[in-house]
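Let me begin by handing over the structure; questions about it come next.
The complex is shown incomplete by one protein chain, all other protein chains being positioned as in the whole.
Going in written order, the chains are labelled A and B, and every chain counts its residues from 1.
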Amino acid sequence: MDPNHYLVLSGMLFTIGAIGFLVRRNAIVAFMCVELMLNACNLALVTFSSHWGVLDGQVASFFVMVVAAAEVVVGLAIIVSIYRTRRSASVDDANLLKL
Amino acid sequence: MVDMIEPPSLEYLRLLPLLLVFGGACLGVLVEAVLPRRSRWGAQVGLTFLTLVVTAVVTVLGWRAGDVGVSALGSVTVDHPAYFSWTALVVLAALSLLLFTERRLNGGVSAFAPQAAAVPGSVDEELAIRARTEHSEVYPLALFSLFGMMLFVASNDLLILFVALEILSLPLYLMCALARRRRLLSQEAGLKYFLLGALASAFFLYGVAMLFGYAGTFTLAGIDQAVAAGAGSEWLLLAGMAGISVGLLFKVGAVPFHSWTPDVYTGAPTAVTALMAACTKVAAVVALLRVLYVGLGGLRWDWQPLMAAVAVVTMAVGSLLAITQDDVKRMLAYSSVTHAGFMLTAVAGASTGEGARQLSSVGSTLFYLVAYGVASVGAFAVVTLVRDRNGEASRLQDWAGLGRRHPWLAAAFSVFMLSFAGIPLTSGFIAKLGVFESAWSGGYPWVVVVGVVLSLVAAYFYLRVVVTLYFADPQPRSGQGGQAAQAPAGAADATPATGPAADGDGARGGALATEVRTAGAPAAVSSAGEVGVGRASVATYGAVVAAVVVTVVFGLLPGPLLDLALQAGVFLR
């Protein structure tokens, strides 16, 4: 199996993610596109790891997953707080409607 | 049979500054969990500043002892540039954090959202405002960010660099979204910064992967060796360099990747903006220098023209767009872009600084970072002080004639502006001289010529602010007579100081808010929207005074700082 194939696949996925980020305006989908880009990077890292015969690339890929997890939490928290604000059709008043 | 892993040994003493900041941040989170709400704010302030002072002392001790070397099993390089930037980061972060502690301006509450989870304008938010809750989590978050920055400037391999990039960014994304006033704007700033930052770090990571593919290792030294050996695909190397440069230039705020800067700087709470402007710039520029000089030094013929082009475009776009701004905060954001351009001239020069008299590119950039960082913290501190009833009044026309009513404050702001403009007798002048000299001796005289021309353009808009401060007539704000604008400052001062939650966001006209507001509003204030100078606590004044003193002293006597920068001129490989 030629490792270059993996790299080409990784490059394509990365590019699709980048295009998606530029095209989509839904914040969640744009963020998914970033995740796709990170996944593409991971594939490249693991491929290079196998090419060089060292495990560093796999460790790096593992770190990327940790970082992505933290980033997702923060990002989605920000997105949720914005969505809450924008749909603020005064949901709080609902408490006062009926006893 | 499973063999045992040899436990690693770390240079704890040398890494102590990093560990202290990290420990302080963790303790801060614990304080948040353990202490009752009332005593949290004071405890956090105490803990944070204790951490910063101890860290500064430990850093300076280590620096004086010359305790340098590659540490933490090759992850962290502690060298003179690292010590220099650690000290600068801690000091600048301390100055910005002084602005975090300001409560007097807001009538006894901090400038951060009372409850970030409450929808703006909702009953929940009113309740939170009434209960005077505060998010004291910003202190541990700021310390985490500082930890990330300190790690960022000292990282010796690309993996640490990536992790540190995220550690410094995530708390900033969060803090951007936490402003007390204009929360929609602030949340939007947080989202924008987050999305673009995530994109930039994805590019950065792709660059890391490519360089790993080229060299088979993540360490900067290993990459340098691989570049010197010249084996492997040139394309991988170039793709790697491009990806990493995109990620770092985004954090620096250089031009193709600057579009987040004005929006985020404007939307974020001003104290956070000060932290971003001063500290993030230090971290990003030093990391860029380290990657380019240590890791990709063999490729300098490839990246030097690139950096020169980016520097020129950054200077031009930053200064030309800054002229068109009529909002002080936004103008300062574009000014930060412009200064990124000035720093990049030295980066492009890659001068090694012949002899003991001349600064290398690293040294001159470090000096520039300190001069710029201090002045920008000071400038943002002044922005927090000029207020009307709705909070900060950052429109430039609101500042007209401020010099006559508040000569000291206007003088301080003028010092910062002059330093930004690079007028002699301020530290900005020495700094600009240094970076241009580096670019010149690095073989980029045309960049220097363009830089000088553009710094004249930049000087125009800085001086325009000074002129507005002193010579422009205050314009009546819409809906009020000139009488309101010229009212004695004392009356305007009273509003923010005495109204317990004088929060005039138009959107929130709920009965609760009106009740709260009218209860505290003094009868002396006739109409909304007089621009005055709020009465701040010692902390903000202290930050302004310190920034003025540093700017002027390093302008008159740059010797000691220049010596340090001279000493910190070379990265440890």
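The criterion applied here is as follows: a contact is a pair of C-beta atoms (placed from the backbone, for glycine too) under 8 Å apart; a residue touches a chain by one contact, two chains touch by 3 or more.
Quick note on the criterion: contacts and distances are computed from a predicted model.
The chain that is not shown carries the UniProt protein name "NADH-quinone oxidoreductase subunit J", picked from "Aldehyde oxidase/xanthine dehydrogenase-like protein", "Carnitine transport ATP-binding protein OpuCA", "NADH-quinone oxidoreductase subunit J" or "Peptide ABC transporter permease". Of B:Leu20, B:Val45 or B:Ala118, it is B:Ala118 that touches the chain left out of the display.
Screening B:Leu16, B:Ala82, B:Leu99 or B:Leu151 against the full complex identifies B:Leu151 as the residue touching the chain left out.
Summary of contacts with the chain left out: across B:Val76, B:Ala93, B:Val227 or B:Ala322, the touching residue is B:Val76. Shown as candidates are B:Leu47, B:Val153 or B:Leu178; the residue that touches the absent chain is B:Leu178. Subunit A meets the missing chain through residues 1, 3-20, 22-26, 28-29, 31-33, 35-36, 39, 42-44, 46-56, 58-59, 61-63, 65-74, 76-81, 83, 93, 96-99. Think of the hidden chain as still there; on subunit B it touches residues 1-3, 5-8, 10, 22, 25-26, 29, 32, 72-76, 115-118, 124, 127-128, 131, 133, 135, 137, 140-141, 144, 147-148, 151, 159-160, 163-164, 166-167, 170-171, 173-174, 177-178, 210, 213, 232-233, 235-236, 238-239.
Note that in this section only the chains that are shown with their structure count from here on.
Separating the centre of subunit A from that of subunit B, both taken as means of CA atoms, is a distance of 26 Å.
Those residues of subunit A that touch subunit B in the complex are listed here as 7, 10, 14, 17-18, 21, 27, 30-31, 34, 37-38, 40-41, 44-45, 47-48, 51-52, 54, 56-57, 59-60, 63-64, 67, 70-71, 74-75, 77-79, 81-82, 84-85, 88, 90-93. Within the complex formed with subunit A, the residues of subunit B that make contact are 116-117, 119-124, 159, 162-163, 166, 170, 173-174, 177, 183-184, 187-188, 190-191, 194-195, 198-199, 201-203, 205-206, 208-210, 212-213, 216-218.
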